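Removed from the display is one protein chain of the complex; every other protein chain stays in position.
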Amino acid sequence: MNLNNQSSIIKSAILLSFSLILLLGCSKQKTQITQAGITFCSEGSPASFNPQLDTSSTTADASSHQVYDRLLEFNTENGEIEPGLASSWLVSNDSLTYTFQLRKGVSFHDTPYFTPTRNFNADDVVFSIDRWRVNSHPYHDISGGSYPYFQSLGLKSTIKNVARINGYRVEISLYKPDSSFLANLATDFSVILSAEYAMNLLEDGSPSNLDTLPIGTGPYKFVSYRQDQFIRYKRHRDYFLNTTGPENLVFDITPKSSLRVAKLITGECDAVAFPSQNDLEIIREREDLTLLKKPGLNVGFWAFNTSKPPFDNPKVRRALALAIDKTSLLEAVYLGQATRAKSLVPSASWAHQSNMQDIGYNPVIARKLLDEAGIPSDFTMNIWAMPVQRAYNPNAMKMAQLMSTYLAEVGVTVNIVSYDWARFRENLTSGMHDSVLIGWSADNGDPDNFYRPLLTCAAIPSGTNRARWCNPEYDNLIESALKTEDSNERRIFYHRANQIIFRETPLVPIAHAFQYQAVNNQIEGITINPFGGIRFDDVVRKQ
Amino acid sequence: MPLLDIKNLTVEIDTGSEFVKALDKVSLTVEKGEIRALVGESGSGKSLIVSAVIGAVPDHWIITADRLTWKGQNLLAMSNEQRRIIMRREIAVVFQDPTSSLDPSATLRAQLEESIPEELLDKGMFWKRNKQRREIAIGLMHKVGIKNHEACMQRYPHEIATDIAQKFMIAMALVSEPELLIADDSTRSMESTTKNQILRLLSGLNETKNLSILFISHDLLAISSIAHTMTVLYCGQTVESGKVQDLHNRPLHPYTKALLDSAPSFQINLPPKSHLVSLQGTIPTLKHLPIGCRLGPRCPNARKECVKVPEQRMLHHHSYSCHFPLHLPIDEQLEKDQ
Amino acid sequence: MINLLLRYINLMVVTITTLVIISFSLAYMFPGDTLTNISGIVPQSEEQRIALEAAFKLDRSIFVQFWYYVDNLVSGDWGVSFSSQISLLDEISIAFPATLELIIYALLISICIGIPIGFIGGIWHHKPFDFGVVTFSVVSYSFPVFWIALIFITIFCLQLGYLPLSGRVNYLYDIPHNSGFILWDILVADTPNKNDAFADALRHLILPTASIALVTTAIFIRFTRHSIMDEMRKGYIDAAKSRGFTTRQIFFKHGLRNSLLPIIPLMALQISTLMTNAMVVETIFSWPGIGNWLIQAIYQRDYPAIRIGMLVVSVFVVTFTITIEFISRAFDPARDKFERDAV
Partner (left out) sequence: MTQFNLYEEEFHPSPLMHIWLEFKRSHFALIGFAILLLFCAIAILAPLLAPYDPNVQNTNAILLPPAWEGNGSIAHIFGTDTLGRDVFSRTLYGCRVTFGSSVFLVLIASTIGVALGTLAGMKKGIKSSVLNHLLDSLMAIPTLLVAIIIVAIIGTGLWNSMWAIILVLIPQFVHQTRTFVREEMKKDYILLDKLDGASSPRIFWSSILPGMFELLAVQSTLALSVAIIDISALGFLNLGAQSPVVELGASLSQSLEVAYTAPWLVALPGFFIFLMVLSINIVGERLRTALRNRLIH
């Protein structure tokens, strides 16, 4: 085998492989299908397709604004309450009865598993509210029967009755005035389900499909879902608001934040949830991506399980709070993209107390307090770090690792515990944790949405009160705040509540982070909704 | 002129660190229709001559020869292509170990039919040609003495006896009707009955087809029975060559004499209980070959002059290369040199 | 031939029974409550626990349980996954073909590229091309597969932006699940823009297959090169050369078959490295295969899934190896019947 055909074989092999790569890789041309569809990279699988059953924003993102509608809506700019499915409403002067006039001609989704025979009317509103309000309601105990958001606000004891006046009017009467009631009706959790669909399912004997194969009036119909992989929606042709949106919408579930940003760069995702702090620089540099930023209505905190000794002793909690250096956490975890939190409510809300005193960083006093409380020097505790990314805590694992070195200096050894997100919240609700790094993002503009679900006694069974802290003095402060409409009066109550929190330190507020949304330039119409779920109803792809 | 003419062939092989002259000025000729025997102890370079002739030598070995011709054409100067054609139609080789020179994973029939050259078959559709191939193959098998060819055809090389394999190798060599057959020690490790069958087959072929054979062996009995002429080789040097009878009756080179004495069946008057004659010492290995005549250290009548390589002298076509041949008394040789 | 077949069938049966026994005993070895490990359902109340134990025959003797377990395996009722409460048979029938697809394409690439290059390298021994082949094979054999996958991603996906990064096909194409092999499903599906989907699926396939195939091609090159070099030194090659065949003819008539036969079982053994690499690459490219599924299962401590997933993968790998070994043993007359060649 002489030399010349030896080299000819090599030449032809190289040529062949090069052309193969070129042929397949060719170019990033956009095929016809990707024109008519939008892919959104979400950070986790929803627990169910009915936001009433779960407070996590992943579940709210997946269904609240896509599949369902609410009686009232928030205006994303100024936070005012606007008409939703209820075209108008009027409040009685003793603010005990609310009557809603409903919109006509709103159709439910027509899907392979259900075809509606009638449009949206008062029965659906009554069904949706009574489901979580009335224990004896046939659908109350379906899919677990726990409605954490509503239980944490204690709305069951506030609403007396929901009556259907006629086909398109509903009247809700309360026991005691509640200034935040309207705001709560506009949150992502109070969605309107289809009563007819529920009755059909009850007859077929598979009622739990109501929460897994959702039917609503929203801009998108549910098509299919596979856990930890994708959720697929199709455009609801006759949506009552004439908004323009893509034919297909897909949620590509990508738990790792760096992978989400990578997919944004390669164009596999058009928009990304909770981009990680480290990648914000990259997104700003690239000219084909835009980064939307808004001061967040959220708070990240470190909550102690006050029902477990020795964390029931406020002195221990104060010592642990003194042992960690919040400024370094802000730099290392939030990379300066967050403001230091002194109390629960961020500066964006009118109830913010700017002159609030803050727990400094003083390991010496911390050690002294620990000795006084009789804590031995080899005391071990666990910190639960939530596995998913949120605006209020982009990397809980990293924050826990940093805190473990600080706590080691005062003789407290830490082991970091983390589960998959669904199991993590189940175990948290059952109170297996010593302390947890988590947070809360507001669902409406009302400050009560911070104080009540996070620290009131009613919120412990629902699991939103992570500190499991029950203080009667604090509770009736919050109750009395709800009774008055005047905001300055309510502000005084909330400031006195702040003092109690500072004195007892059931939890250590760490930061109020900015909310970010990374989007491909070709997509128009995506905005940051400060009160929760992302909305795709009015989104279009530029050619 | 001779069919195969080799003059002063020197092959230097690479022993890993330096080049050693394995063959040193070997000369050998094979006439048309002649059976030339090549005798030498194992390790004397017999197979090296064969691989030098057929060109199966690694490229980095150095081969130099005054004359290495096949029917007048110089083999060394030929291109691979021409040499391959000669090997294909004019020279055939039967190697030493039959089982290892058969493809272990192919049936014997496939290998035999594969070696039938295209030119022998007449044109026609392929199934006609295959039928014809099978007939030729069966004819060949009968010619080389394999009776039950049906059984052997389907078998694999490791399933048949060595003598059948040897016959098979001969059949494959003969299929292209060569003019020269090189049998490299084909009767080794065979019991006498099968050995005689093979030898009768070879001599029969020589007579009927006037096929010239280069028969390489160190079994003197077999050689004396079929060979016409004989060349004796020692450590890569041709020691003596000539007719078998002449060498048998009057060996001129001490090594040939020792070789013939060592075969008891050759002795005419061997008294009972007498010592067998054998040369002292052993064959030197490649790394420490003596200079000059390589038999030197072991030769009974070695002298100072043996340090120079003796050139070949002819005694009416009985050539030998030794300073002190047996037929000349030693002192006469001395005066001649002074 | 027949007793060889019987011998291998008996070996297959013995191995699969051992695997089933191991997977059966895993339920008891896993920490936590055995009932959840077997059924995947967490008993809420005491009487549900008793009902479940009766249903899964936990109260009966170990042999009855084992027999019940085997009967379930055969009938396809593999229990329910702990975290997603979906039947394991459906989960695995979706996940396993995806990994199989990756492995088959990687194996094809390694065979079509590895073996010829190994042969050429072996025949042109000690020539420039051979040095190139040896350095390529040693270097690519020592690439850790997860690192080479990351490098491919950085170069081809992020810098050049030619190839997509994750998943099997762009989720906007709604491809109904048919055989589980994405390319086949697209061809069979009746979605309007089929050829776009096909091109997109191909672009998704390139990088994962390349990162897996790299290591296996290197191994194949080494095997074939060593084997052909040994073969070309053998006696029958010189005999063929003396009959006047060109090296090319000799190679195709004798060299190819004789050098391939001893190394086919060793290539079959590479299926386990392929499977390991596939499982690692799946987590990087978030390919919805069995590797990704098993590793998520381990993170969520989903013991029923691990138990059955392990059984399915190892039974597949073991059957594949033994069949290839049987085929190569049956068709290779020369080699000693019960010995396996060492490279």
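In order of appearance the chains are A, B and C, and numbering begins at 1 in each one.
Here is the rule we use: a contact is a pair of C-beta atoms (placed from the backbone, for glycine too) under 8 Å apart; a residue touches a chain by one contact, two chains touch by 3 or more.
Computed from a predicted model, the values in this text were never measured in an experiment.
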Given A:S173, A:S328 or A:T527, the one touching the chain that is not displayed: A:S328
Omitted-chain contact residue, chosen from A:L72, A:I282, A:V299 or A:A351: A:I282
Sole residue of C:I9, C:I50, C:V188 or C:I298 that reaches the chain not shown, by the stated touch rule: C:I298
For subunit A, the residues touching the chain missing from this view: 256-258, 261-262, 276, 278-279, 281-282, 328, 331-332, 395, 398, 401-402, 405, 416
Subunit C residues touching the omitted chain (full complex): 11-12, 14-15, 18, 26, 29-31, 134, 138-139, 141-147, 150-151, 154, 158, 269, 271-273, 275-276, 279-280, 283, 291, 294-295, 298, 301, 303, 306, 310, 313-314, 317-318, 320-322, 338-340, 342
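The rule we apply is simple: only the chains that are shown with their structure count from here on.
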Category of the chain touch graph - line, ring, star, complete, other: line
Chain with minimal offset from the mean of all protein Cα atoms: C
Highest C-beta pair count, chain pair: A-C
Centre-to-centre distance between subunit C and subunit A (centres being mean Cα positions), rounded to whole Å: 41
Distance between chain centroids, defined by C-alpha means - subunit B, subunit C (Å): 55
Contact footprint of subunit A on subunit C as seen in their complex: 83-84, 86, 120, 123-124, 127, 129, 153, 156-158, 161-167, 170-174, 193, 196-197, 199-200, 202-203, 206, 247-248, 286, 288, 296, 299-300
Of all residues in subunit B, those that touch subunit C in their complex: 51, 54, 56, 84-85, 87-89, 91-93, 95, 97, 100-106, 114-115, 156-159, 169, 172-173, 176
Touching residues (chain side subunit A, partner subunit C) in the complex: 1, 6, 9-10, 24-28, 31-34, 36-37, 39, 223-224, 227-230, 232, 248, 250, 252, 254, 259, 262-263, 265-268, 419-420, 422-423
